[in-house]
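The complex is shown incomplete by one protein chain, all other protein chains being positioned as in the whole.
Naming follows writing order (A, B and C), and every chain is counted from residue 1.
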Amino acid sequence: MKEIINLPVSNIEEEEYHINMGPQHPSTHGVLRLLVSLQGEMVRSLKPHCGYIHRGIEKMCEKDTYPQVIHLTDRIDYLSAHINNHAVCLLVEKALEVDVPERVRYIRTIMDELARIQSHQLWWSSFGMDLGGLTCFFYGLRDREMILDIWEETTGSRFLQSYNCPGGVMQDIHPNFQKKVHAFLKTFKKKIKDYDRILSGNVIFENRSQGVGILSKEDAISYGVTGPSGRGSGWSCDVRKTEPYSMYGKVQFNEVLRYECDTYSRYMVRMQEMHESMNIIEQLIDNIPEGEHSAKMKAVIKLPAGEYFQRVESARGELGLFVVSDGNKTPYRMKFRTPSFSNLSVLDHISRGMKIADLVAIGASLDLVIPDIDR
Amino acid sequence: MNSFFKYFSDIFHGVKSLLIGMSVTGRYFFSPGQIVTQQYPENRKNLQMFERFKGEVIMLHDGNNQHRCNGCGICENNCPNGSIEVIPAKITGEDGKSKRVIDKHIYHLGMCTFCGLCVKNCPSNALGFGQEFEHAVFDRSKLTKVLNQPGSSIIKGVE
Amino acid sequence: MDNETLKARILEIVPEAQQEENKQFLTLLLPAAKLHDLALKLKNSPELAFDFLFCLSGVDYIKQLAVVYHLRSTQHKHALVIKVKTDDRVNPNFDTVCDIWRTAEFHEREIYDMFGIRFNNHPDMRRIFLEEDWKGYPLRKDYIDEVNIVEF
Partner (left out) sequence: MKEKDFRDNETLDLFKRTGGNFLMTSIDAVIDWGRSNSVWPLTFATSCCGIEMMATGASRHDFARFGIEVYRASPRQADVIVVAGTIVNKMAPVLKRLYDQMSEPRYVIAMGACAVSGGPFYYNSYHVVRGVDHVIPVDVYIPGCPPRPEALLYGIMQLQRKIKLESITRPEQTMILGKQ
């Protein structure tokens, strides 16, 4: 008893607690494990431990042909599955110098933007839920079902569609597609106002997110934090603007930038992006040109030997696809530069000195998808 | 004095944003027309999947229990993860020549990812997607299926 | 800055650099010893300003192991690919660049995990995805694992 009383005070202050968050934890959005060192309630440092869903996709890609790779890229970042497939298709088409029909470009761009909206809707749901608002979970997923219905009618699957294939898309859009997209846009424009009313203006939400997890622009660039998280720090890193692909060069849209650099600004960027995505879809949906839904491709696709790189803007940031080909029908090396992997690396840096409850908000604002990290 | 006002304005803003949020949820509470919940097992009779829905891979059979599969194995080669195994057999046809037909078209539903490459690449359009989605079983071996029905044969003129 | 001036500028710093032809980006093969020096200059000199390392990947060319750095300047919008190779398959190592581009810290750990390439002066050189006691480096072409891999 005596020893305990005589403990020097400074010792208690310097005492460090280590807390394991994950791999099974509701707010890590999957199986991420964070080893957090705490001083009291303050986060001193944290170490992410990945690999709890490392499935060796890059190794598997070396055994698959290019059309078969598509079903694996679906499952890397399942919330922007369509965008991942788009990257593979663009790379193959660029390497083979195939000119895809205009119709395919339109369809792919619309599908990409729908994917972005549904990904942000799901992110909004889980972000609200992480901060204690269960209503968000129900509203976000309710509106997401409309997009899933549109997809299911055209592609046959709810969200892992494998709809893109090198040269085009698997099947033509359903005759109801345009009508349904219009109906969705009309409804969602009303619903997104509800989102703002529930979360964006809420005092509790603002207090928990403003000034939390400051990420400066220099750090964002150095850590490679792309996508809405990077744009929340004022870094203009939208691949759709810097290296336009498909129809993005021809549509008018703004790159959403915020300069507060905190969790709230990352939140607002995504909310604004949903508006921009709807804007893009509106410009394209009525003008889909007639034509084939796929270019003529050879039965066996072989890329000429060389190195190829393709970047696309997925819902979480910049997805880079680096392929080394030796002229065979399977890639020699396929590397996915996934956005969540780089975004995760900054988590330690920006959560130092924050409360552990803020860590949940920061983690959610980076919108991590764990299979996207682990591949 | 400043903090005094801030204290009360914080309370005012807090109550206000609470009421705004409550008004949204309250509106849905009082508008039953916006209920989206579907009563799944009760509406099973008239639950219609979309026509392109990929529930399972099936082999299309016509009324005479005949299919179009000649056992070429293109679906097996195209399948990214080996969900399909084609076991061909040799039979002697009417003209005395031996020809390749299908003995068993084995489909592992428990592995299938519904990428659609088999259906897309089938040269004789023998495969299609079924609308069935109620597959849950207690025994994993039940998920391996033989797609060609017992006693079925190939439609004349397809091979 | 266009590719020609970029190349000339880099050849001033590292005269041994060789260009690889027919690539999408300007691709330069460097001797491994010069890597860190050049990286520091690429980042810090104002007219180059390569501040964004957007992809860092390991490649196994069977005879050699390589690390490929995809660099980009957010200011000048030019891109550059740097490659370093080593013949040593038993104990390959390069200098780390994670003090220059912080994103490299995780990517280098991934390369160590998958290819067994060690990076000198890296603050935390451990496996990132696989368990610590995992044998072998899966993405190497000569990786054989009869227990875990079912060949198709």
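Here is the rule we use: a residue touches a chain if its C-beta (ideal position, glycine included) is under 8 Å from a C-beta of that chain, and two chains touch if they have at least 3 such contacts.
Computed from a predicted model, the values in this text were never measured in an experiment.
Q: What are the shown chains in contact with the chain that isn't displayed?
A: Hidden chain, whole complex, touched shown chains: A, B, C.
Q: Who touches the missing chain here, B:L60, B:I74, B:L109 or B:I155?
A: For the chain that is not drawn, the touching residue is B:L109.
Q: May I ask which residue of C:N22, C:N91 or C:N148 touches the chain that does not appear here?
A: C:N148
Q: In the full complex, which residues of chain B touch the absent chain?
A: Its contact residues with the unshown chain are 36-41, 44, 47, 80-82, 108-114, 133-140, 142-143.
Q: Give me the chain C residues in contact with the hidden chain, please.
A: 129-131, 138, 143, 145, 148-152
Q: Tell me, which residues in chain A touch the chain that this view leaves out?
A: Interface with the chain not displayed, on the chain A side: 23-26, 30-31, 51-57, 59-60, 63, 71-72, 75, 78-79, 122, 125, 137-139, 141-142, 144-145, 148, 158-160, 370-371.
By definition in this document, only the chains that are shown with their structure count from here on.
Q: How many angstrom lie between the centres of chain A and chain B, each centre taken as the mean Cα position?
A: 25
Q: Touching two or more other chains, which residues of chain A qualify?
A: Where chain A is concerned, no single residue meets two or more other chains.
Q: At least two partner chains per residue is the criterion; list those residues in chain C.
A: 152
Q: How about chain A: which of its residues touch chain B in the complex?
A: Interface residues on chain A, with respect to chain B: 64, 67-68, 70-72, 74, 135, 142, 145, 149, 152-157, 160, 162, 165, 170-171, 174, 194, 197-198, 201-204.
Q: Flag every residue of chain C that touches chain A in the complex, lowest number first.
A: 22-25, 27, 51-57, 59-60, 68, 70, 74, 77, 101-103, 105-107, 110, 114, 127-131, 138-139, 152
Q: Help me check something: in the complex, which residues belonging to chain A touch chain C?
A: Interface residues on the chain A side: 50-51, 54, 56, 58-59, 63, 219, 221-224, 235-237, 242, 306-309, 311, 318, 320, 322, 324, 333, 335, 337, 341-342, 344-346, 349, 374.
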